[in-house]
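Our next item is chain A:
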Amino acid sequence: MTQFRLGRLSAALAVVALVFAGCAQQGTAGPTTGPSEAGATPLPGTGKTVNIAINPWVGYEANAAVVAYILEEKLGYTVVKKNLAEQVSWEGFPTGEVDVILENWGHDDLKAKYIDTDKTAQSAGELGVTGIIGWYVPAWMKEEYPDIDDWQNLNKYADLFKTSESGDKGQLLDGDPSYVTNDVALVKNLELNFEVVVGGSEAALITSFQQATTQKTPLLAYFYDPQWAWAQPPLVDEPLVRIKLPEYTAGCDADPEAVACDYPPYILDKIVSTTFATEGGAAYELIKNFKWTNLDQSTVSELIANQGMTAEDAGKKWVDEHEAIWQAWMP
Partner candidate 1 sequence: MQTAQVDRAATTTHDDRTADRATGQPTISVRGLWKIFGPAEPKIAGSPLLELTNAEFRLRTGSTIAVRDVSFDVSPGEVFVVMGLSGSGKSTLVRCLTRLIEPTLGQVLLDGEDIRAADEQRLRELRRRRFAMVFQHFGLLPHRRVIDNIAFGLEIRGEPKASRLARADKMLSLVGLEGYGGQYPDQLSGGMQQRVGLARALAGDPEVMLFDEPFSALDPLIRREMQNEVLRLHHEVGKTMIFITHDLAEALKLGDHVVIMRNGQVVQAGSPQELVAHPADDYVADFVRDVPKSHVLTLRWIMRDAREDDPADGPEFGPDTVIRTVIHAAATSDKPIRVVEAGRLLGVVDRAHILEAIAGHLEPGQVEPGRVEEPGPTPAT
Partner candidate 2 sequence: MTAGTLALRGRRAVALSPRTTWLALGAMSVALYLVFRDQWILPHERDTAVFQAFNAARDNIDEVKRTVPPVSLVLDAIRGTTDWLYTTILGILVGLGWPAVIALSTFLGYAAGGWRTGLLALSGLGVLGALDLWDPSMKTLAVTLAAVLVSVAIGVPLGILVAKSNRARAVITPILDVLQIMPQYAYFIPFVVLFGIGAASAVIVTFVYSMPAAIRITALGIRGVPAASVEAAESLGSTAGQVLRKVELPLARKTIGLAVNQTIMLALSMVVITVVIDGPGLGENIIKAIQVLNVGAIFDAGLAIVIMAIILDRVTEQASLRLDSRSGAGRAGAARRRLPRRLVLGGLALASLGAIGLSAIAPTWAGTVPEEFASLTFREPVNDLVDWIQANLYFLTIGLKDAVTAGVISPIEKVLRSSPFWLVIAIGGAMAAMLSGLRAAVITVVALAGIVGLQLWDHSMVTLASVLVATAITLGIGALIGILAASSDAVSRAVRPFLDAAQTLPAFVYLLPALVLFSPSRFTAIVAAVIFAVPPVVRLVETGIRLVPETLIEAGRASGATRLQLLRKIQLPVARPALLLATNQGIIMVLGMVVLGGLVGGGALGFDVVSGFAQRRDFGLGLAAGISMVLLGIALDRISQGAGRRRLEDLGERAAKVQVHATP
(Lines give C-alpha, C1' and ligand atoms only; values in the text may rest on other atoms or scores of the structure.)
Protein backbone atom coordinates (compact mmCIF):
# COMPACT_ATOMS: atom_id res chain seq x y z
CA MET A 1 0.00 0.00 0.00
CA THR A 2 2.45 2.58 1.13
CA GLN A 3 4.73 1.51 -1.64
CA PHE A 4 2.06 2.18 -4.19
CA ARG A 5 1.38 5.60 -2.80
CA LEU A 6 5.04 6.34 -2.54
CA GLY A 7 5.59 5.32 -6.13
CA ARG A 8 2.77 7.50 -7.33
CA LEU A 9 3.86 10.43 -5.24
CA SER A 10 7.40 10.18 -6.53
CA ALA A 11 6.19 9.88 -10.10
CA ALA A 12 3.98 12.91 -9.76
CA LEU A 13 6.82 14.90 -8.26
CA ALA A 14 9.11 13.83 -11.05
CA VAL A 15 6.65 14.95 -13.70
CA VAL A 16 6.22 18.31 -12.06
CA ALA A 17 9.96 18.65 -11.72
CA LEU A 18 10.54 17.86 -15.38
CA VAL A 19 7.90 20.25 -16.62
CA PHE A 20 9.19 23.09 -14.49
CA ALA A 21 12.75 22.24 -15.30
CA GLY A 22 11.88 22.54 -18.95
CA CYS A 23 10.38 25.97 -18.38
CA ALA A 24 13.19 27.03 -16.14
CA GLN A 25 15.73 25.96 -18.67
CA GLN A 26 14.25 28.29 -21.17
CA GLY A 27 14.05 30.88 -18.48
CA THR A 28 17.79 30.71 -17.80
CA ALA A 29 18.41 32.10 -21.25
CA GLY A 30 17.25 35.33 -19.68
CA PRO A 31 20.20 36.28 -17.46
CA THR A 32 22.80 35.85 -20.20
CA THR A 33 21.08 38.66 -22.05
CA GLY A 34 21.54 40.73 -18.93
CA PRO A 35 24.86 42.38 -19.70
CA SER A 36 23.77 43.20 -23.22
CA GLU A 37 21.00 45.39 -21.92
CA ALA A 38 23.55 47.44 -20.04
CA GLY A 39 25.10 48.73 -23.23
CA ALA A 40 23.29 50.80 -25.77
CA THR A 41 23.55 48.21 -28.51
CA PRO A 42 23.46 44.45 -28.05
CA LEU A 43 26.94 42.92 -27.89
CA PRO A 44 27.99 40.78 -30.85
CA GLY A 45 28.63 37.64 -28.80
CA THR A 46 25.22 37.44 -27.17
CA GLY A 47 24.09 33.84 -26.83
CA LYS A 48 27.18 32.45 -28.50
CA THR A 49 29.80 30.19 -27.00
CA VAL A 50 33.53 29.96 -27.54
CA ASN A 51 35.36 26.76 -26.50
CA ILE A 52 38.93 27.46 -25.51
CA ALA A 53 41.34 24.61 -24.85
CA ILE A 54 43.46 25.16 -21.76
CA ASN A 55 46.81 23.38 -21.98
CA PRO A 56 48.53 22.45 -18.75
CA TRP A 57 50.87 25.36 -17.97
CA VAL A 58 50.15 28.64 -16.32
CA GLY A 59 51.42 30.85 -19.15
CA TYR A 60 48.77 29.34 -21.35
CA GLU A 61 46.14 29.98 -18.73
CA ALA A 62 47.21 33.62 -18.67
CA ASN A 63 46.48 33.95 -22.38
CA ALA A 64 43.11 32.38 -21.87
CA ALA A 65 42.33 34.51 -18.82
CA VAL A 66 42.68 37.74 -20.74
CA VAL A 67 41.02 36.56 -23.93
CA ALA A 68 38.13 35.01 -22.04
CA TYR A 69 37.60 38.11 -19.96
CA ILE A 70 37.42 40.33 -23.00
CA LEU A 71 35.18 37.87 -24.86
CA GLU A 72 32.76 37.66 -21.97
CA GLU A 73 32.74 41.16 -20.60
CA LYS A 74 33.38 43.28 -23.65
CA LEU A 75 31.84 41.16 -26.37
CA GLY A 76 29.14 39.23 -24.51
CA TYR A 77 30.26 35.69 -25.37
CA THR A 78 30.02 32.70 -23.13
CA VAL A 79 33.44 31.10 -22.78
CA VAL A 80 33.91 27.43 -21.99
CA LYS A 81 37.41 26.52 -20.89
CA LYS A 82 38.53 22.93 -21.37
CA ASN A 83 41.53 21.59 -19.55
CA LEU A 84 43.16 19.41 -22.15
CA ALA A 85 46.56 18.18 -23.17
CA GLU A 86 47.98 19.70 -26.35
CA GLN A 87 47.40 16.70 -28.58
CA VAL A 88 43.91 16.11 -27.23
CA SER A 89 42.99 19.73 -27.86
CA TRP A 90 43.59 19.22 -31.55
CA GLU A 91 41.27 16.22 -31.46
CA GLY A 92 38.53 18.62 -30.47
CA PHE A 93 38.64 20.68 -33.68
CA PRO A 94 36.75 18.30 -35.98
CA THR A 95 33.94 17.69 -33.49
CA GLY A 96 33.57 21.28 -32.41
CA GLU A 97 34.56 20.52 -28.84
CA VAL A 98 37.42 22.96 -29.19
CA ASP A 99 37.36 26.23 -31.11
CA VAL A 100 40.67 27.73 -30.14
CA ILE A 101 44.17 26.83 -29.04
CA LEU A 102 45.77 30.05 -27.88
CA GLU A 103 49.39 29.02 -27.52
CA ASN A 104 50.71 26.34 -29.83
CA TRP A 105 54.28 25.14 -29.56
CA GLY A 106 55.30 23.79 -32.93
CA HIS A 107 53.49 20.49 -33.43
CA ASP A 108 54.26 20.22 -37.12
CA ASP A 109 52.82 16.73 -37.26
CA LEU A 110 49.47 17.90 -35.95
CA LYS A 111 49.48 20.86 -38.28
CA ALA A 112 50.08 18.53 -41.17
CA LYS A 113 47.14 16.39 -40.23
CA TYR A 114 44.52 18.86 -39.07
CA ILE A 115 45.42 21.89 -41.16
CA ASP A 116 46.82 20.45 -44.38
CA THR A 117 45.10 17.09 -44.69
CA ASP A 118 41.81 17.25 -42.81
CA LYS A 119 41.39 20.98 -43.16
CA THR A 120 39.51 21.09 -39.87
CA ALA A 121 41.83 23.68 -38.35
CA GLN A 122 43.81 26.69 -39.39
CA SER A 123 46.30 29.13 -37.99
CA ALA A 124 45.09 32.38 -36.48
CA GLY A 125 48.43 34.10 -36.47
CA GLU A 126 51.28 34.53 -34.04
CA LEU A 127 50.82 35.00 -30.31
CA GLY A 128 53.70 37.45 -30.12
CA VAL A 129 55.39 35.33 -27.50
CA THR A 130 58.61 33.52 -28.26
CA GLY A 131 59.02 30.20 -26.62
CA ILE A 132 62.33 28.80 -25.52
CA ILE A 133 62.80 25.21 -24.46
CA GLY A 134 66.02 23.95 -23.02
CA TRP A 135 67.88 22.14 -20.28
CA TYR A 136 68.66 24.11 -17.17
CA VAL A 137 70.64 23.85 -13.95
CA PRO A 138 70.33 26.03 -10.83
CA ALA A 139 72.68 29.04 -10.69
CA TRP A 140 74.81 27.70 -7.84
CA MET A 141 75.95 24.80 -9.98
CA LYS A 142 77.37 27.13 -12.61
CA GLU A 143 79.32 28.92 -9.88
CA GLU A 144 80.56 25.70 -8.41
CA TYR A 145 81.26 23.96 -11.72
CA PRO A 146 81.90 26.73 -14.27
CA ASP A 147 82.01 24.45 -17.29
CA ILE A 148 78.82 22.57 -16.46
CA ASP A 149 76.72 24.55 -18.92
CA ASP A 150 78.20 22.83 -21.95
CA TRP A 151 76.59 19.55 -22.94
CA GLN A 152 80.01 18.06 -23.65
CA ASN A 153 80.85 18.28 -19.96
CA LEU A 154 77.60 16.83 -18.69
CA ASN A 155 78.92 13.28 -18.60
CA LYS A 156 81.71 14.47 -16.35
CA TYR A 157 79.13 15.61 -13.81
CA ALA A 158 76.60 12.82 -14.35
CA ASP A 159 77.29 11.42 -10.89
CA LEU A 160 76.03 14.64 -9.29
CA PHE A 161 72.63 14.12 -10.83
CA LYS A 162 72.05 10.55 -9.73
CA THR A 163 68.73 9.85 -8.03
CA SER A 164 66.80 6.82 -6.96
CA GLU A 165 65.07 6.89 -10.33
CA SER A 166 68.00 7.24 -12.65
CA GLY A 167 70.07 4.50 -11.04
CA ASP A 168 73.74 4.75 -11.90
CA LYS A 169 73.10 7.42 -14.51
CA GLY A 170 72.41 11.10 -14.04
CA GLN A 171 68.80 12.25 -13.99
CA LEU A 172 67.29 14.61 -16.53
CA LEU A 173 63.89 15.67 -15.21
CA ASP A 174 61.10 16.26 -17.71
CA GLY A 175 57.69 17.84 -17.27
CA ASP A 176 54.22 16.83 -18.34
CA PRO A 177 54.19 13.86 -20.70
CA SER A 178 52.30 15.93 -23.23
CA TYR A 179 54.99 18.58 -23.56
CA VAL A 180 57.03 19.03 -26.70
CA THR A 181 60.26 17.20 -26.04
CA ASN A 182 63.11 15.44 -27.80
CA ASP A 183 64.93 14.67 -24.61
CA VAL A 184 65.03 10.89 -24.84
CA ALA A 185 66.43 11.03 -28.36
CA LEU A 186 68.84 13.81 -27.40
CA VAL A 187 70.29 11.87 -24.51
CA LYS A 188 70.75 8.87 -26.72
CA ASN A 189 72.16 10.67 -29.73
CA LEU A 190 74.51 12.85 -27.72
CA GLU A 191 75.63 9.73 -25.88
CA LEU A 192 74.94 11.24 -22.51
CA ASN A 193 75.10 9.08 -19.44
CA PHE A 194 71.69 10.31 -18.35
CA GLU A 195 68.21 8.92 -17.87
CA VAL A 196 65.09 10.94 -18.61
CA VAL A 197 62.72 10.87 -15.65
CA VAL A 198 59.28 12.34 -16.12
CA GLY A 199 58.09 14.61 -13.34
CA GLY A 200 54.58 14.69 -14.65
CA SER A 201 53.69 18.35 -14.46
CA GLU A 202 54.83 21.93 -14.70
CA ALA A 203 54.42 22.25 -10.97
CA ALA A 204 56.78 19.34 -10.39
CA LEU A 205 59.44 21.10 -12.47
CA ILE A 206 59.03 24.40 -10.69
CA THR A 207 59.08 22.91 -7.22
CA SER A 208 62.16 20.93 -8.11
CA PHE A 209 64.02 23.99 -9.39
CA GLN A 210 63.01 26.13 -6.43
CA GLN A 211 64.19 23.44 -4.03
CA ALA A 212 67.41 22.91 -5.96
CA THR A 213 68.15 26.62 -5.86
CA THR A 214 67.41 27.25 -2.21
CA GLN A 215 68.78 23.98 -0.85
CA LYS A 216 71.73 23.87 -3.26
CA THR A 217 70.96 20.40 -4.51
CA PRO A 218 71.92 19.35 -8.03
CA LEU A 219 69.23 19.28 -10.70
CA LEU A 220 69.19 19.07 -14.46
CA ALA A 221 65.77 19.58 -15.96
CA TYR A 222 63.73 20.52 -18.95
CA PHE A 223 62.36 24.06 -18.61
CA TYR A 224 61.05 26.84 -20.72
CA ASP A 225 60.33 30.47 -21.07
CA PRO A 226 57.92 32.26 -20.81
CA GLN A 227 57.32 30.92 -17.37
CA TRP A 228 56.18 32.91 -14.36
CA ALA A 229 58.67 31.27 -12.02
CA TRP A 230 61.50 33.22 -13.65
CA ALA A 231 60.09 36.41 -12.18
CA GLN A 232 59.76 35.01 -8.67
CA PRO A 233 62.16 34.36 -5.84
CA PRO A 234 64.33 32.42 -5.71
CA LEU A 235 64.75 32.17 -9.49
CA VAL A 236 64.49 35.91 -10.03
CA ASP A 237 67.63 36.42 -7.96
CA GLU A 238 69.42 33.32 -9.12
CA PRO A 239 68.20 32.64 -12.64
CA LEU A 240 68.60 29.14 -13.96
CA VAL A 241 71.47 28.53 -16.31
CA ARG A 242 70.73 27.05 -19.70
CA ILE A 243 72.88 24.20 -20.98
CA LYS A 244 74.37 24.81 -24.39
CA LEU A 245 73.32 21.99 -26.68
CA PRO A 246 74.62 21.60 -30.26
CA GLU A 247 73.30 24.57 -32.13
CA TYR A 248 69.92 24.43 -33.81
CA THR A 249 69.93 24.56 -37.56
CA ALA A 250 66.83 24.47 -39.70
CA GLY A 251 65.71 20.88 -40.17
CA CYS A 252 68.10 19.35 -37.69
CA ASP A 253 65.10 18.14 -35.72
CA ALA A 254 63.24 16.76 -38.72
CA ASP A 255 63.68 13.15 -37.69
CA PRO A 256 62.58 12.91 -34.08
CA GLU A 257 64.66 9.77 -33.57
CA ALA A 258 67.89 11.28 -34.90
CA VAL A 259 67.71 14.67 -33.19
CA ALA A 260 71.08 15.80 -31.87
CA CYS A 261 70.62 19.55 -31.68
CA ASP A 262 69.06 22.18 -29.45
CA TYR A 263 65.39 23.17 -29.47
CA PRO A 264 64.57 25.97 -31.87
CA PRO A 265 63.10 29.22 -30.63
CA TYR A 266 59.37 28.67 -30.98
CA ILE A 267 57.30 31.37 -32.57
CA LEU A 268 54.13 30.49 -30.70
CA ASP A 269 50.91 30.71 -32.66
CA LYS A 270 47.20 30.41 -32.28
CA ILE A 271 45.15 27.66 -33.92
CA VAL A 272 41.40 27.73 -34.51
CA SER A 273 38.97 25.29 -36.02
CA THR A 274 37.95 25.99 -39.58
CA THR A 275 34.35 26.28 -38.51
CA PHE A 276 35.25 28.89 -35.94
CA ALA A 277 37.29 30.84 -38.47
CA THR A 278 34.29 31.13 -40.75
CA GLU A 279 31.52 31.44 -38.19
CA GLY A 280 33.30 32.85 -35.18
CA GLY A 281 32.62 36.46 -36.06
CA ALA A 282 33.84 39.01 -33.54
CA ALA A 283 35.35 36.31 -31.33
CA TYR A 284 37.47 35.02 -34.18
CA GLU A 285 38.53 38.55 -35.03
CA LEU A 286 39.58 39.22 -31.45
CA ILE A 287 41.57 36.00 -31.26
CA LYS A 288 43.23 36.66 -34.59
CA ASN A 289 44.29 40.09 -33.36
CA PHE A 290 45.35 38.88 -29.92
CA LYS A 291 49.10 39.38 -29.65
CA TRP A 292 51.19 40.26 -26.65
CA THR A 293 54.69 39.92 -25.22
CA ASN A 294 56.47 37.48 -22.95
CA LEU A 295 56.39 40.14 -20.25
CA ASP A 296 52.64 40.69 -20.54
CA GLN A 297 52.02 37.00 -20.25
CA SER A 298 54.32 36.54 -17.28
CA THR A 299 52.58 39.40 -15.47
CA VAL A 300 49.27 37.59 -15.65
CA SER A 301 50.80 34.16 -14.95
CA GLU A 302 52.36 35.49 -11.83
CA LEU A 303 49.02 36.80 -10.59
CA ILE A 304 47.50 33.36 -11.06
CA ALA A 305 50.34 31.21 -9.84
CA ASN A 306 51.61 33.21 -6.90
CA GLN A 307 49.05 35.68 -5.76
CA GLY A 308 46.38 33.00 -5.63
CA MET A 309 44.09 34.90 -8.00
CA THR A 310 41.58 33.01 -10.07
CA ALA A 311 42.17 33.23 -13.79
CA GLU A 312 39.07 35.42 -14.04
CA ASP A 313 40.33 37.93 -11.50
CA ALA A 314 43.81 38.02 -13.01
CA GLY A 315 42.37 38.58 -16.46
CA LYS A 316 40.19 41.39 -15.18
CA LYS A 317 43.09 43.06 -13.38
CA TRP A 318 45.31 43.01 -16.45
CA VAL A 319 42.53 44.17 -18.76
CA ASP A 320 41.63 47.00 -16.41
CA GLU A 321 45.24 48.17 -16.31
CA HIS A 322 46.20 47.76 -19.97
CA GLU A 323 43.32 49.17 -21.96
CA ALA A 324 45.61 50.60 -24.63
CA ILE A 325 46.96 47.21 -25.50
CA TRP A 326 43.75 45.25 -25.74
CA GLN A 327 41.78 47.99 -27.45
CA ALA A 328 43.97 47.38 -30.47
CA TRP A 329 42.73 43.75 -30.61
CA MET A 330 39.04 44.62 -30.64
CA PRO A 331 37.25 43.81 -33.85
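The rule is short, and it goes like this: a residue touches a chain if its C-beta (ideal position, glycine included) is under 8 Å from a C-beta of that chain, and two chains touch if they have at least 3 such contacts; residues count from 1.
Basis for inclusion: all candidates are chains of the complex that A comes from, given by their letters.
All values derive from a computational prediction rather than experimental measurement.
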item: In-complex contact of chain A, chosen from 1 or 2; value: 2
item: Complex interface listing, chain A residues touching candidate 2; value: 2-3, 6, 9-10, 13, 16-18, 20-25, 27-28, 30-31, 56-58, 82-88, 90-92, 94-95, 97-98, 109-110, 113, 118, 163-165, 167, 173, 176-178, 184-185, 197-204, 207-208, 256-257, 305
